[in-house]
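Here's a slice of the assembly, chains where they normally sit.
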Amino acid sequence: MKLSARNQIKGKAAEVKKGQTTAHVRIDIGNGVTITSSITNEAVDELGLKAGDQVIAVIKASDVMVAK
Amino acid sequence: MKLSARNQIKGKAAEVKKGQTTAHVRIDIGNGVTITSSITNEAVDELGLKAGDQVIAVIKASDVMVAK
Amino acid sequence: MKLSARNQIKGKAAEVKKGQTTAHVRIDIGNGVTITSSITNEAVDELGLKAGDQVIAVIKASDVMVAK
């Protein structure tokens, strides 16, 4: 499966923290940079997502702002 | 100014390409990773954004998906 | 590759229309329903996307509003 999303960044799940319906996942993409993702608990369960997993952070170009 | 967005990743603008109303900006965040952003031409003008600028890619946690 | 996005809806690309930087893709998901997607021209090229292709519309749960 290939995705239209311009940003598909490889990393390792550093932390997976579930809330009541929403989970926060921290993805270590190397070089000292961590990306935080907020997904449903259901997605965590379905992917069997846990700390240490090799994952990809997927982000649409239209969801990236630029600061200068 | 501090921002609520969980992801604020430092990099260098590698390319700034304007369309008719929307521009695409490629941000080199090091380690061989480039983030693509789609913003308005107006934003490009207002920031005076050009290749080589030090910039920050800003992304809300709820806009980051996880693939495994 | 499995994705955290809750919505992954199978369909057929009915139309792919490029603008200067942004393209609009219409996806027929059957039952008389069409989903419109706005992605970068670059994504269209990279996927080799054209009318008639079997595709999947991918949407995060947090991007779906409800009207009643």
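All chains are identified by letter, namely A, B and C, in their written order; residue positions are counted from 1 within each chain.
What we mean here is this: a residue touches a chain if its C-beta (ideal position, glycine included) is under 8 Å from a C-beta of that chain, and two chains touch if they have at least 3 such contacts.
As the structure is a prediction and not an experimental result, all values here were calculated from the model.
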| said: One sequence, 3 chains in place: how many copies belong to the entire complex? | reply: 6
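In this section, only the chains that are shown with their structure count from here on.
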| task | Between chain B and chain C, tell me the centre distance in angstrom, where each centre is the average of that chain's C-alpha atoms. | result | 23
| remark: Chain centres from averaged Cα atoms put chain A and chain B apart, in whole Å, by 17
| said: Give the residues of chain B touching no fewer than two other chains, as numbers and ranges. | reply: 24, 36, 38, 62-63, 65-68
| field | chain B-facing residues of chain A, complex | value | 3, 5-9, 13, 24-25, 27, 29-31, 33, 35-39, 43, 47-49, 53-68
| message | Please output the residues of chain C touching chain A within their complex, sorted ascending. | response | 1-6, 37-40, 42-44, 46-47, 49, 56, 58, 60-62
| field | Residue ranges of chain B in contact with chain C within the complex | value | 17-20, 22-24, 36, 38, 62-63, 65-68
